[in-house]
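Only a single protein chain was left out; the remaining protein chains are all shown in position.
Labels run A and B following the written order; every chain starts at residue 1.
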Amino acid sequence: MILSLHIWLIPLLPLAGFLLNGILGSRLPRWLVSTIGLLAPFLSFVLVLNAYALTSYSAVALPYVETFPHPWIAIGGLRADFSFFLDPLSLVMLLVVTGVGFLIHIYSVGYMAHEEGYARYFSFLNLFLFFMTVLVLAGNVLLLFVGWEGVGLASYLLIGFWFQKPSAAAAGKKAFIVNRIGDFGFLIGIFLILANFGTLNFAQIAQVLTLKAAWHGGVLTAICLCLLVGAAGKSAQLPLYVWLPDAMEGPTPVSALIHAATMVTAGVYMIARTHFLFDRAPIALAIVAIVGAATAIFAATIALAQTDIKRVLAYSTISQLGYMFLACGVAAYSAAIFHLVTHAFFKALLFLAAGSVIHAMGGEQDMRKMGGLRKKIPVTFWTMTIAVFTIAGFPPLAAFFSKDAILYAAFVSGSGGVFLWLVGLLTALLTSLYMFRLWYMTFFGELRTADAHPHESPRSMRAPLIILALLSICGGWIGIESFSAYLAPSVGLHPAVSSFPHLELILTAFAVLAALEGWLIADKYYRRKTERPAQLAAALPAGYTLLANKYYVDEIYDAVLVKPLFNFSRYFLGWVVDTGILGGIAWLLAGSANLSGAILQRWQSGNLRSYAAWLTAAAAVILLFVFHASIGSYLGARGIDVQLNLHWMGH
Amino acid sequence: MKAIDPIILTLILLVPLAGAVLVALAPDRAKLPNWIALLTSLLTFVLTLHLPAHFIAGQRGFQFEVNIPWIESPAICYHVGVDGLSLWLIVLVGLLAPIGVVASWNAIHTRRKVFYSLFLVQQTAMFGVFVALDLMLYYGFWELSLVPMAILIAMYGRKDGTKAALKFFLFTFIPSAPLLVAILWLYARTHTFNFSELQYQTASGVLPASALSWCALAFLFAFAVKVPVFPLHGWLADTYNEAPVALAMVVAGKLGLYSMLRFHVGLFPAQARAMAPLLIVLAVIGILYGACLALVQRDYWRLMAFAALSHLSLIVLAIYGLTFMGWSGAVYQLLSHGVVDGAIFLLLGALEIRYATSTIASYGGLAAKLPRTVTIFVIATLAMIGLPMLSGFIGEFVIFSSTFALVSRAAAIAAALGVILGAAYMLSLVQRLFYGPESALVSSKPAHDLRIGELAILTPLVVLMLVMGLAPSLWLNAIQTGVHPPLIKNNVIVSGACAAATYEAPSLVATPELAAKCESLQEAQR
Partner (left out) sequence: MSFLHHDVPLTWYLLLSAALFSLGVVGFLIKRNIITVFMSIELMLNAVNLSFVVFAYQWHEVKGQIFVFFVMMVAAAEAAVGLAIIIAVFRVRATLAVDRINLMKL
């Protein structure tokens, strides 16, 4: 008997939730909205657990495929099915997406309790889960693209949830458009795949590649670079990261779910999913690693100077995603996914805890106005503490294992490996520094504003915090070896071997030292000598302004891309070409028509006798013409049908 | 075959005409003209639905065909028929008619009898263009489709209707003259107006090549203006700005693009192939040019005009890519564009009725007041910018991928840039109309969300967008029989192999080998 896992229900349940809440939600009581909103991800999670259990105990073999009998698009040689593909990689992703997703749904019940548009919020959240699970389960590139665009849509809707705020609406739009730039690359990648492989199905592409073992580089590099552009857009890597910090305009649970734990990791997932292409394109892989490393350190430096608690976390997310890209770039896909999983735990926790802080502060997000909150909101404080220590990379917390795996893989990856490792290490130090800075500024010292009355969050918000804290602690204990072994059927084994004994231990020591160093610096500057940062900023005004203003990247993009495009469109295309040249030509044509009309008009004198004269003259000309024709064979030579006349004459 | 099959096309042509007469004769009391027009257009729509219901999908050639000699000399016939290419376009025109009536319901107050009768005459003309298989008949309908449009723009223009009408008239009538000359020349040479006959004659190589290319150029010119193709789009923005909503939603695209595919590429394949590089370049320019200009418009009708230029240019690109896959994508995109544009026009028209302006800057913060409007508008916008699972994506993807794989990578990439810009201008429009704080204008007027009539027509459209995005085969099967080459073996279409072959090789009806093959197959069949 073949067991069916019914994985098609995993996306469809949230979709049903979306439709119910989206269409009827405004007329339903809140408890029912929450029930529907929570039940959908919960049932999906249960189904995923069921699939995990059945596949682990060999009742069902992986990879497991479910395909809808009718194709989605079938035209010419293009065929795309609704096919869901379950393998260890997608199973791990699904566990994270539905598990963390469900926790964040619970948290949202408390966080959004007083908001208008409660049903709208939950329907969008369910919509996001629908698309995200489609993305993860997709058996072909096009279906992955469906999920890809769909999560972008959900993100757009949720960032702009408070649409009355112009900044929120603008941030949503920005996220969508920047993602579209990435999607443009992705699309070109899909076209290249279609043109070169004739199929979009992952399994078939992999099959073609196995058959052509010698195929390296060339068009594969092009494909991978295009996919990288897509991944960079969705996963907020250089140079397309600009939308993610702005996306913090959305409600905090949304930031936790979409802009930290799940959606933004889609790029990493996509690279791991198409690793068979990247494995054959070493140049593209190297670029992935460089982009990842550069993004990691770049975003970490910006995070140092931010004062908005959510923006610090946003840049931290970008930086951590850089780590994952770095791992992908050195072909350590399982390390990347491992970090993706632990990151989902601790970053969701950080955001939810930050949300709890913001909730406690009555909506205040500026860390300069916080302080001394550790006594007032103890649960939040302790969970946040766990998260901060985790992200900093202290053993035996989750990120310690995953970050180590990445740094080790980078170090042993070859010629440029040591450099990548150094960048990673420096980023680890910076990460520790800015996270402890956040920790100190928020929870220690004295409250720096008078009109706030911090209070602990309701139980529905505390419970997810505690669960996520536990996961952040134990999430890494499985260890990279067994995790890689589990993922091996999906992403292959890329054993990082080193000839040097105890190298791993030494590298680990370096990483922990870096984290410790970061903590010490933060401790010195933000707890013991709180006046020092300001002095430092005053001493290095250029550097500080540069960081505080995020290297002016937004401004540069605006000045180099957006403004010129608008000016070009408005003034050159609009005025010169459309109005000037094209309008001018039309005007000239119309003018010449008018002019000839004015001249010919004189002919129409209105005098009957002149008309009569013209009539006679014309008749005379025609007569002459016909007279000649009947003599010569002028018309006959021209092939005009003289039989017409004869016909009339009755012959 | 049902009894109604032979007369169904005639019925579709006559019912709107009868409705027009009825409107003209009935008294202009209460909402009587509106109701007559609505019922007529609904009846016509139901009649058009008969076509797909009884269309035999696998069968090539024309169905529901009627060919009655009309005038002996010159040999004009009442020759109408439907194939996969025109099938769904007819249904689309049928669908847009009731939408147009609903959109005009509260917008047209004066001289309603004139408006609705001309509107219905326009319907007949458009149906006629899609079903006519006799070139003279086709020309008659083509011209007829321009007249009510020009009159209605002049009568119901928002600010300067007469000027826009004159512009429209000049732009579209002048190219019709060479079209007529070309048709007559063809007749003088072949003594037939019959489409299939002519197709055979132009392919046979009897006619002088240089004259044929002039002929093809005349056809192309008339169609290119009507689409419009860059740089012949001068009339579009003014027409969109001035025309009543019901007419603006049908004025551009459909007729011209269909005619391009049927009567330019279909009649003059070799000449079309020669012109293809130029048209591909113009199409790509049009896509980007329209999108760039749409970004900076201050009036939403003008924005929609340039957006339409961009979207229609994409279809032109697909047509002149000269691949079967591209053609299927083109027709599909045309359908989707019709549905999506119809919905957006209806919504924007509804806003204009309520707030009496089309200046984007006057709006803002409508989302809280008009939740239903904003929901449907956002869905339509997403369909327009090609979000997967909505209708716009399928056509776009098929066009892009076929262009990329079979025609020109550069053109496909440049055209795909339009996708980014498309998202930019449409989402900006959404943001400026609906989001942000309420503008003074919005606060000053009472909020009236969509009426039941508008909702009754928009909801099916939204469902349609979804179904078109999820199950395109419902439409593509018929479309494919319309545009694919007549590769028939033992009277059975070898679908799988044939489909693969067409995708593998950049193909065109008029490649000499293929033409020879078709001919030999036809011979064998006889």
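Operating definition for what follows: a contact is a pair of C-beta atoms (placed from the backbone, for glycine too) under 8 Å apart; a residue touches a chain by one contact, two chains touch by 3 or more.
Just so you know, these numbers come straight off a predicted model, no measurement behind them.
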| item | value |
| --- | --- |
| Left-out chain, listing which of the shown chains it touches | A |
| Full-complex contact with the absent chain, from A:23, A:418, A:509 or A:613 | A:613 |
| Of A:56, A:549 or A:605, the residue in touch with the unshown chain | A:605 |
| Those residues of subunit A which, in the complete complex, touch the missing chain | 601, 604-609, 611-613, 616, 650 |
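Going forward, only the chains that are shown with their structure count from here on.
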| item | value |
| --- | --- |
| Chain centre separation (subunit A, subunit B; CA means) in Å | 35 |
| Contacting residues of subunit B [partner subunit A, same complex] | 167, 170-171, 231, 233-234, 289, 292-293, 295-296, 324-325, 328-329, 365, 367-368, 371, 382, 387-389, 394, 397-398, 400-402, 404-405, 412-413, 416-417, 419-420, 423-424, 427-428, 430-431, 434-437, 470-473, 476, 480, 499-500, 502-504 |
| Complex contact set, residues of subunit A against subunit B | 26, 70-78, 142, 145-146, 149-150, 153, 156, 160, 163-166, 169-170, 172-173, 176-177, 180-181, 183-184, 187-188, 190-192, 194-195, 198, 565-566, 568-570, 573-574, 577-578, 582-583, 586, 590, 593 |
